[in-house]
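One protein chain omitted, others in place.
Chains here go by letter, A and B, matching the order in which they are written, and residues are numbered from 1 within each.
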Amino acid sequence: MTKQHTILYLDGVSVAFDGFKAISNLSLTLGRNEMRAIIGPNGAGKTTMMDIITGKTRPDIGDVYFDGVHDLTRLDEADIANLGVGRKFQKPTVFEMHTVEDNIALSLKSPRGVFAALFDLRSAEAQGRIDDILEMVRLSARRGEKAANLSHGQKQWLEIGMLLAQDPKLLLVDEPVAGMTDAETEETGRLLKKIAQTHSVIVVEHDMHFVRELDVKVTCLHEGSVLSEGSLDFVSSDERVIEVYLGR
Amino acid sequence: MIAARLLKNGIDRRIAATIALLVGAAVLVPVLHLAVPESSPFHIPAHAVVLFGKYLCYALLALALDLVWGYCGILSLGHGAFFALGGYAMGMYLMRQIGDRGVYANPVLPDFMVFLNWKELPWFWHGFDQFWFAAAAIVLVPGALAFGFGWLAFRSRVTGVYLSIITQALTYALLLAFFRNDMGFGGNNGLTDFKDILGFPVQAPATRAALFAATALALAAFIAVTAMVVGSKLGKLMVAVRDAESRTRFVGWRPEHIKLFAFTLSAVMAGIAGALYVPQVGIINPSEFAPANSIEVVIWVAIGGRGTILGPILGAMLVNWTKSWFTAALPDFWLFALGALFVAVTLFLPKGVIGMWDQWRAARRSRVDGVVPAIGTQPRQSLGTEAAE
Partner (left out) sequence: MTISAPKYPASPTILVAALLAVLTLVVFAPSVRADEAVVRAGLAKFATAKGFGEVEAAVRELAATGDPAVSKPLAALSEGNLYVRKSDAAVFIATSNGETLSLADPLTGAEAGTAKAGEMAKVRVNNAVRGAIRAVSGSLTLGSGDAGVRLAAANAIFSRPDPNTIDALDAAIAKETDATVKARMQIARSSSVLASDRSDEEKSAAIKLISGLGSREALNLLTSFQSNAPDRLKEEAASAIRSINGTLMAWDVAQNVWYGISLGSVLLLAAIGLAITFGVMGVINMAHGEMVMLGAYTTFAVQEAIRATAPGLLDYSLIAALPCAFVVAAAVGIAVERGIIRFLYGRPLETLLATWGVSLILQQAVRTIFGPTNREVANPSWMSGGFEIGQLAITWNRLWIVAFSLAVFALLLLISNRSAWGLQMRAVTQNRRMAASMGIRTPWVDAFTFGLGSGIAGIAGVALSQIGNVSPNLGQGYIIDSFMVVVFGGVGNLWGTLLGAMSLGIANKFLEPYAGAVLGKIIVLVLIILFIQKRPRGLFALKGRAVEA
């Protein structure tokens, strides 16, 4: 796949913290409207990879391109977010003191200037978008409540809803079903698949049942680089992957 | 514009009542001071007018700090610096108004410059004979300092206690600088012995009453402005930055810009408070820059209730009234009381008086008719703690 046809293109990326190589020579590409699951043991570099894509961490070396043209190593978090990269954290992070509706409203794609925000009056169109998203993440009924009062699973959904409100092209979703009930997990899987119809998605997940349910290409990371890539069956039968997970 | 916004967002009844009260006081206090004879029980004596005028200035300063700390999570330990800079700008205007009525009767140079044997006015004193110029400086000097400082600090993501410490260092540096005679601000003694403001004698009862009214109206106006700002989307973003800065960043906002706006606006408010303060107390000197002063403001806000609009106002009044009482009755115990207040508020009253009151009322209401409590925009746990740990 050439760079122009990818939504995300990482080539030869390395980063070290005080000598510890968190990512080493990582190369990975993601097509438009593709959903990819990333697995790997703790310390494989999954979160650091997300940090690099979203501009939180600068790679020491290597190329990171978004949508074939945008060099992400030169941009900061806000720029990258506004280009259309949404990120859900491992630990659900929402604006706890605001209502569910305000959480979505603050994330909604809009001019990001200070004075635009100061004089912003919510348009009917924006309200329509908010309603749609709340419907999609099944939080319409709790729209007036403070986000702090939501359950863990509902916060995960709210965060996904906030990502959608940004109208991103690429969503990075870190452990979306951690701490969810089975029913919630199933619901989340359905939601992500629906999102993937119109967006590119990277899902980092430990739950293999969930990954199987997603039924997408899987990339296994280990010690900061790609260990194996392919269907879940292929990856899970890869000798090296088994070794890493089971420590044989 | 502001009025339209307030109407659109619906203004809190208590805030509206407070604004009305302040406007009422701006009318009533001058009348009771000037028109009612001294023998009447309704007469307000001069010292009370000055005292309450001073409290209102403090309230405005507290409101300014609350905007950055309570809503935006920036604990500034240097807000006294902006207050003092506004005060100095006003003081410079008042010094120039003295003209040749000073001890040395120099028509241009203030007394302290004659005393230091200076031959001409330093460049930065030019223009301060005009009120409009001084008024511009009152807004621009604190605003520009806050903008420059904030731009540097927020851009490099200095947060939490680090930020608090460097704001303290800022006011400390200014304290040292203003103590120097050759800075040209009167050194240790500061600026004092004012005569006129806008052509009216500063000490005259009518001027005193007018200054009080101006302060009350300024406070009322800034309560409205603050209410409008925190009620807007930007205000919600401030709270968002306070509670989850990186989330705000990852949905595409720039927390540094949001903070910079709040910090600069807040500094301007503090500067105006200082400018109103100086003609009422009749002096401005470098001790206003003392780090201890700035920290004291924090406790006013904390005890009233940060993240609320009326909290800082209530807190400033309450603490300063107590301080006046203590310094008259038990001067040696004031620092004990103040110290204990810092400890007690942080331990037992993290939401301040207003927060406690709201919580109590909400709890009672929910008991009565099962409504889920919804309280202000106060943080649940802590403010601006994201960075530390």
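Operating definition for what follows: contacts are C-beta pairs under 8 Å (C-beta built on N, C-alpha and C of every residue); 3 or more make two chains touch, one makes a residue touch a chain.
Worth saying up front: this structure is predicted, and the values here are computed from it rather than measured.
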{"item": "Touching the absent chain when the full complex is considered, from B:Leu61, B:Leu75 or B:Ile354", "value": "B:Leu75"}
{"item": "Identified contact with the non-displayed chain, of B:Ala17, B:Ala177 or B:Leu198", "value": "B:Ala177"}
{"item": "Among B:Phe42, B:Tyr104, B:Phe124 or B:Tyr162, the residue in touch with the chain that has been omitted", "value": "B:Tyr162"}
{"item": "Absent chain, residues of subunit B that touch it", "value": "75, 149, 152-153, 155-158, 160-162, 164-166, 168-170, 172-173, 176-177, 179-180, 291-292, 295, 298-299, 302, 332-333, 335-336, 338-343, 345-347, 350, 381-385, 388-389"}
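Just so it is clear, only the chains that are shown with their structure count from here on.
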{"item": "Between subunit B and subunit A, distance of the C-alpha-averaged centres to the nearest whole Å", "value": "43"}
{"item": "Footprint of subunit A on subunit B - complex, ascending", "value": "8, 229, 232-234, 236-237, 239-240, 243-244, 246-254, 257-258, 260-261, 372, 374, 377-380"}
{"item": "Parts of subunit A lying in touch with subunit B, wherever the complex brings them together", "value": "54, 56, 77-78, 81-82, 86-87, 89, 93-98, 102, 105-107, 109, 112-114, 117-122, 145-146, 148-149, 162-163, 165-166"}
